[in-house]
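In this view, the complex is presented without one of its protein chains, the others remaining in place.
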Amino acid sequence: MTEILTMVAQRLALGLLTLFVVSLIIFLGIELLPGDLTEAVLGQSATPETVAAFRRELGLDLPPHTRYFEWLGGILQGDFGKSLANQREISELIGVRFANTLFLAAIAAIISVPLAVTLGVLAALHRNSFFDRSVNVVTLSSISFPEFFVAYILILFLAVNVNIFPSISNVSPDLGFWERVYRVMLPALTLTLVVVAHMMRMTRASIINLLASPYIEMANLKGLSRSRIIVHHALPNALAPIINVIVINLAYLVVGVVIVEVVFVYPGLGQLFVDSVIKRDVPVVQGSCLIFAATYILLNLTADVLSILSNPRLLHPK
Amino acid sequence: MTEWDHYCKLLERGKISRREFMGRTAALGLTTALATSLAAKAARAATPKKGGTLRLGIGHGSTTDTLDPATYENLYIQSLGGAVHNKLTEVGNTGDLVPELAESWEPTPDAKVWTFKLRKGVEFHNGKTLEAADVVASINHHRGEDSKSAAKPIVDPIADIKADGKDTVVFTMKTGNADFPFIISDYHLSIMPSKDGKADATSGIGTSGYTIESFEPGVRTKLKRFPNYWKEGRAHFDAAEMLVIVDVTARTNALTTGEIDAMDRVDLKTAHLLARNKNVKIVETSGTAHYTFAMRTDTAPFDNNDVRLALKYALDREALLKSILRGHGVIGNDHPIGLSNRYHASASDLPQRTYDVDKAKFHLKKAGLSNLKVDLSAADAAFAGAVDAAVLYKEHAAKAGIEINVVREPNDGYWSNVWLKKPWCAVYWGGRPTEDWMFSTAYAAGAPWNDSFWEHERFNKLLIEARAELDEAKRRAMYVEMQTIVSNEGGVVVPMFNNYVMGLSKKVQHEKMGSNWSLDGFRAVERWWFG
Amino acid sequence: MSTDGGKHEMGEVLLEMRGLRIEGQSDEQWHEIVNGIDLTLRRGEVLGLIGESGAGKSTIGIASMGFARPGCRISGGTIVFDGIDMTAASEETKREIRGSRIAYVAQSAAASFNPAHKLIDQYSETPVQHGILKAAEAEQDAKDLYRRLQLPDPDNIGYRYPHQVSGGQLQRAMTAMAMACKPDLIVFDEPTTALDVTTQIEVLAAIKDVVRQSNTAAIYITHDLAVVAQMADRIMVLRYGDLIEEGDAREMLANPKEDYTRQLVAVRTYKKEDAAAAASERPLLDVQDVSAAYGNTLLVLQDIDLQVERGRTVAIVGESGSGKSTLARAITGLLPPLKGKVLFDGEELPASYKARSRDQLRHLQMIYQMPDTALNPRQKVRDVIGRPLSFYLGMDSQAREKRILELLDMIELPADFADRYPGELSGGQKQRICIARALAANPEVIICDEVTSALDQLVAEEILKLLQRLQDDLGVTYLFITHDLATVKAISDEIVVMLQGRIVEQGEKHEILTPPHHEYTELLLSSVPEMDPDWLDGVLEKRKAAQ
Partner (left out) sequence: MKQLVKLLKSAPPTAIFGLLVIVVYVFVAFFAPVLTPYGESEIVGSEFEPWGEGFVLGTDNLGRDMLTRLIYGARNTIGIAFATTCLAFLIGGFFGLLATTLGGWVDQVLARVVDVLMAIPTLIFALLILTILGTSIPVLIVVIAVLDSTRVFRLARAVSMNVVVLDFVEAARLRGERIWWIIGREVLPNSMPPLVAEFGLRFCFVFLFISALSFLGLGLQPPTADWGSMVRDNATLITYGDITPLLPAGAIALLTVGVNFVVDWFLHKTSGLRDEH
């Protein structure tokens, strides 16, 4: 157990380093972008004087390294700073958006993970059957369509033709839980279609991969039923790769859904990020990027910890 | 029936415009203020039911939006400003100026000093009563050294603002300007409550019919009717929700599935299909917004007016209108004054310029050139379809022996790196409600946004004279002449004026829609109602 | 059992196979791997199936359960188990028989126990799933059996995971698992092959004991005639899916009828002539006081001193974990030692191979245990052998081609093998190619790391003979690392015995092999199975007496 804790601590430290580098890269990236917030906000109405005054007010006239270290100093004290554009506290601004993103990801995950694992197990159980082949073809096809296409199709069928779900998922903080769930159904289904294939195929492949193992042959020769062999003997040993692919997909559900957010007008972190890049709102971009990166790092760490927990060899060393 | 009643009836039936109404009732000796309230009364007679929640889907808006009018930069936040704030004056739905927070105004004869009398008993959303100091602070918010306001150039001509008592504000201009009451109606110049001479720009408190219940930048704003609103016959909805829906498909879907009641920026390509929906109506207004191709007249070869004319003749405006705007607009005549402007030069005053290859060749020859090769910079940041428009221009001009090389510029930083820098580029103008405003912004010598770097002695003289001219007929003549000069000698090709095309649920009712801006002059929330 | 001279009751026929044919699939085609075998097994009888790899012995063994491995199918013949036709029975029927009436003990217990579950849970699974016992009863049974199989701490060992238990113990736990439902028949599939000799003897004893007590019938599959001699009443010798010879165990060992059987019986008899060391000024390879470790953990090698004279064969023998392979890595520089040095022909070699010159590298060549992984499957034999020629000796293509043919001739392979890929060769042929590759460099010393342990015995013997002939012809020096004492006896001039990273004994072969031995050497030597069917009982008795 202490070994796991040591590993977690090491990985967290490494993660902090990664976050630091990420913040540096993003900062430099935005510095390289043509123009800054003032020009982006003032647009066509910019005049040299107003731009200069605006920059003075926001401190954008300071040299880049000064701004970066000021920002970094703030972060180290837990202060994400304020949005340049609207002076809102970034922790607050991102907080709401991130909660939305997590909510959508959670709903999508609640639908897709059990579905994918069940389908994967069933496909492995009845491999090469008609069921297996059709699940394979259907899931393969579903990842072959661009996300926005899946989204539009779902809108066409479930919102325009038959008005079951709303075509836009404009959730607001005052909505009740179930109303929220109802509103995010279409994006959640879209994401489900996008991620299920990957997880299902991995579940199936990892299980089938193990079917050649001696202990599966042993289980067969012990006269166990097919389903018991798959569920009791293959699945526990296939957990590590399955957890891994689930976590990768969860990470995707959190960080990779900009397009779904755009199509369904869902107020998630992705939209905030894109807007902030366009407007060069550096602290917000930095903040959201750190959140994304931290999510990725933490999820990966979770996957590794879960893999250890699911593996007696690592959990109970000799 | 008195003559007064007669005018009221005419107004009700829409037989005369509000402007005419005002003009004629003024002749009867009524004060502007009384006339306005009567006009409002007449309008009310035609109508509206109270109640309901209007849900507007707006195809703009960003998470970086702020409530500070100084930084209003997109249609969403501008529409929100229109719903939350009043200005001193308002451009009415028929295009003429009506009093808003100012009850009346009075210029000195040289139009240099303007005295505005404020409406009494107007209450801010936070309970504060409107005073002259608030007005001074609100306008000063955009002035001065440290102003970061996009409206700074607009308020630059103001030399001084003073409160004279609680209800009077005196503006002293650097030069006389007959259009100042129009200028003061600009959406940036919202009147906000002040404290110690500082306007409270960030809390979104105004004097309008709706208070902000919640504001999530880039997502939505929830508005609630302000019970103490001073204006009568306005603010019919109990509440309103303004949604940011940038993706046009999502916006259209939301409208057809009843998620929203109205949307702006209808996809022009499919507007005809949307119109077939039995629950939806398409409404469009033609305003002052227009597209231009600005040439730097201080740079060869555009310093030669014959070259400019050749280029002006070498463009098929009808074709551009058809393929870029799908007909949702009006062709331009190489000057920036639109049909909805008061002194628009009619076809009899100034003939419409047409696609004429021979004339283009003639001017080219006159310029001493047998052929011409020029770069045209464009990006869709200038206006949607700018690159396509440039490509079409290239094809049209080729027939006149002019070779246009379309340079695709990056969208990012277009306004800082291309506009006012490259010799010839595509530009978008939201337009201005008055001729003077438009001309002084982009055509007067030395103006910061004079993107053709154009100087014309007679034009500049006329501009200053007309500005202070209070005689209607003389003013009209002057502006027509100026339009003629710009059209024939200016450095800007104006191919077309674009319409504001909106999709409304059929249950949404409205009067004639203001055309100065999108969504009923940004006043949809205050003006519309459910039938 | 056989050692009692077949005195106990042989019951009625339990299992009968007639004309059994099994096909396997490769390259999308089916071809026969068992060609019509007849087999009869009575209750209480132990039948030994013996043969080299590819003989089909495992396949026949599990076919008794009506089971064919993936990619195989039973294509003909009948298998009747206690009146039930296993070829015609439904899956359900077969499933009911498997585990409860016929049980299986696999070659590698480490791989055949599910790593995700505790031993005792896997034990209980069979009786519980077959509805024979309740979980608690099954656990109690398990502990009893563990005790009978002499597992340490029998009450608690079951609550460990497979990886927490040593190989020998696992194999016994698996035997226990097979006995869980008191089956009529147990199929033992090379249950001791993966074990060290000293462990093997314990496991053999345990299995023999428990089978004898419960009077179950058993099929005992192995490639090792000496092992099967200890266990079986009757022996069937198989080759390429055909039955070669069948008969009573003692009789067959005493009088093998077929040539092939005779070869198998004779396999451990090859022995190199003793040769005295030629006196020389300095050893060709001199390992001085070397200690090594992986990472910063425990020392795997401690204070190793070793000298190898030119033209001699030094065998390093030890069980797994003794550090013998690590020693090879330390010498070649793959694992730079922590202290000590390695001298070649009097000249100190840099610790890491990276720092060694091309010539220094050339002098020391290595042959690996697994010919499958030692050859790049994407390179033709010509490229494999040719590379050292051009790399070390700078040969042009003509000279190289000539030399390749010479080398192929030396390793007794035809010239057209140059165009083959390793995948098209048998294990023994691959190992020959590895030898040719080593020879191509004209080395002084060849380190042979368990070069025969992945090969069948007859093939291994051929390889040993080849190596010996090459040494006679070329005078090359061998450092021979092995766990197999038969190999040691066969090829070495000198023997070094290693245990836990240290050398416990070293000297000329005859010195080491003649008593008195070092305690550990004694244990090693006495644990090597012999063809005598009474060997096991004899050794055990002797050991008991010694205690």
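Order of writing sets the chain letters: A, B and C. Residues in each chain are counted from 1.
Here, a contact is a pair of C-beta atoms (placed from the backbone, for glycine too) under 8 Å apart; a residue touches a chain by one contact, two chains touch by 3 or more.
Bear in mind that the values here come from a model prediction, so they are computed numbers and not experimental data.
Across the whole complex, the hidden chain's contacts among the shown chains comprise A, B, C.
Of the options A:L156, A:L175 or A:L309, the residue whose C-beta touches the omitted chain is A:L156.
Of the options C:Q379, C:S426 or C:S526, the residue whose C-beta touches the omitted chain is C:Q379. Residue in contact with the omitted chain (choice from C:R95, C:R160, C:K208 or C:R356): C:R356. Taking the complete complex into account, A:I297 is the one of A:L58, A:L84, A:L125 or A:I297 that touches the chain left out.
In the full complex, chain C makes contact with the omitted chain through residues 24-26, 28, 70-71, 332-334, 353, 356, 358, 361, 364, 366, 368, 370, 373-379, 387-388, 391-392, 437, 441.
Interface residues of chain A with the unshown chain, by the touch rule above, are 14, 18-19, 21-22, 25-26, 29-30, 32-34, 136-137, 140-141, 143-149, 152-153, 155-156, 160-161, 212, 255-256, 258-259, 262, 270, 273-274, 277-278, 289, 292-293, 296-297. Chain B meets the missing chain through residues 248-249, 252-253, 256, 267, 269-270, 273-274, 276, 323, 326, 387-388, 391, 408, 410, 412.
By our rule, only the chains that are shown with their structure count from here on.
Looking at which two chains touch through the most C-beta pairs, you get A-B.
Centre-to-centre separation of chain A and chain B, using mean CA positions: 43 Å.
For the pair chain A and chain C, the distance between C-alpha centroids works out to 50 Å.
Our note on geometry: chain B versus chain C, Cα centroid distance of 91 Å, whole angstroms. Considering their complex, residues 62-67, 71, 73, 145-153, 202, 214, 216-220, 222, 243-247, 249-250, 253-254, 256-259, 410, 412-413, 415-417, 419, 428, 448-449 of chain B touch chain A. On the chain A side of its complex with chain B, the touching residues are 33-35, 37-39, 41-47, 49-51, 53-54, 56-57, 83, 85-88, 93, 96, 152, 155, 159-160, 163, 166-168, 170, 172-173, 262-265, 267, 271-272, 275-276, 278-279, 281, 284. The touching residues of chain A, counted against chain C in their complex, run 211-215, 217-225, 228, 233, 236-237, 310-313, 316, 318.
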